[in-house]
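Here the complex is missing one protein chain, while the rest keep their positions.
Moving on, here comes chain A:
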């Protein structure tokens, strides 16, 4: 058997490239990718990208052949999220390019550095409705950080250099290079070798804004730090932790900020927002100064914006200046390098620990921590059925160093609530786009960037079937990704909203005709297990983690299980609901749509 990460026939090169082949645009591009430091690309060949695939043949690049272009975009996305390097994906023109779109959008909304290479029909055919001609340059314009249409081989050095520089500079994002076929085959002997472009320096935070921030923070009696995904993007995790430790500030995190402060840290109140913890949301609603670090007041985090943190003056630090004041006015906005910002503020802010508001801050901190303790999640669910949060908590303890790639839905929120993250790069989740089908290919990308890493994909029965074909990729490269498939035989999050906010009119959420997932995995040559009783969970998890290669654990869970707590849409984060509160909602329940009662293991948080 081939080692992990290599296809069965890797190294058996029956058509070794000839050194005599003249360098054309495609070969120049492959050489440039190597010079850029790219080691892996994810893709799928087709007509208009064939010269590139010809140039790839025998090149010192690892190409991962996925089974659908969306899988390529998500895999490159997972590779980039886990490694911090630029992910690269490739597809042909037309449907190949359009199949990449969701993955490109996800990278844009979650600020993931990608370079996307699409084949295009020859320039002479562009605009003639040629076979597989699609204006991917125009189609992706709203969802890329930038895009290039290379109309001449002579433009390739500038375009490729800029594409990688733009993708990783400042707030990262996807850059598309649309590459017509005639440009790929055009002579390129005369082009200079690719030189990697340096990343632009992030501006220093202005002294005046640092002074404003310090003045506000020093006046705080009830401060809260609100950390987001920008912390890891700015490589400022250590600086953020130092700031929190030095200032002893109660801290809440966004979905993408999870891990910026370890879950077990005594000042970590958990995730804020729609499915955030009661301790986190209450602290934000009651604080008098909110120190926002690399976060953007996303609606899932703030709830009803007009009622978010109503008593707080806001200090907003971000390296993307356009985020400051976008949704919530900043009383002090600090634009620029987050590391320098945090480093500059840490000692002066810490000096106020024992100043005139020292006693008030100690009292506030104790109240926040007491609330976190009082509302901590419980894992003592009664009953025989599997309680998904308990399973995830257990798996988190068994695999504390794992990279976790999630899909989207209830299981995604349970992971956010119950997994103990200590590094944001170990939590791969489609945050802003919320793209079902993300998890499995993202896990493949994460495994490819580090073959020694323990990678776990947590998925749901709805999400899993959206990119189930990538099980073939998992098998082909023998990647030891472990999949936990939480199967509630429903589109659970939609079902939950229909139960709570649409008077229990259950519309098109029933997946009780799901296929046999264990049989599917085995058909792909992947070891598979099934568990449906709480008493068997520990044994099943042990067996899953002990599997040598890829493996899937199919977990049957209660269809009626909900994610708690929950802030109803367009409500203040102060209005959190628990399972016990549902009875008070004005729900009409048509007899024809009577759901099964939620089992007693659905614990309020």
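Convention: a residue touches a chain if its C-beta (ideal position, glycine included) is under 8 Å from a C-beta of that chain, and two chains touch if they have at least 3 such contacts; residues count from 1.
Following the convention adopted for this analysis, contacts and distances are computed from a predicted model.
A chain of the complex is left out here; the name its UniProt entry carries, from "ABC transporter ATP-binding protein", "L-2-hydroxyglutarate oxidase LhgO", "Acetolactate synthase II small subunit" or "Carbon monoxide dehydrogenase, large subunit apoprotein", is "Acetolactate synthase II small subunit".
Of the listed positions A:149, A:334, A:448 or A:466, the one in contact with the omitted chain in the full complex is A:149. In the complete complex, the residue from A:28, A:137, A:438 or A:477 that touches the missing chain is A:137. Interface note: of A:321, A:398, A:518 or A:560, the residue touching the hidden chain in the full complex is A:321. The missing chain lies against chain A, touching residues 137-138, 141-142, 145-147, 149, 151, 162, 166, 320-322, 325-326.
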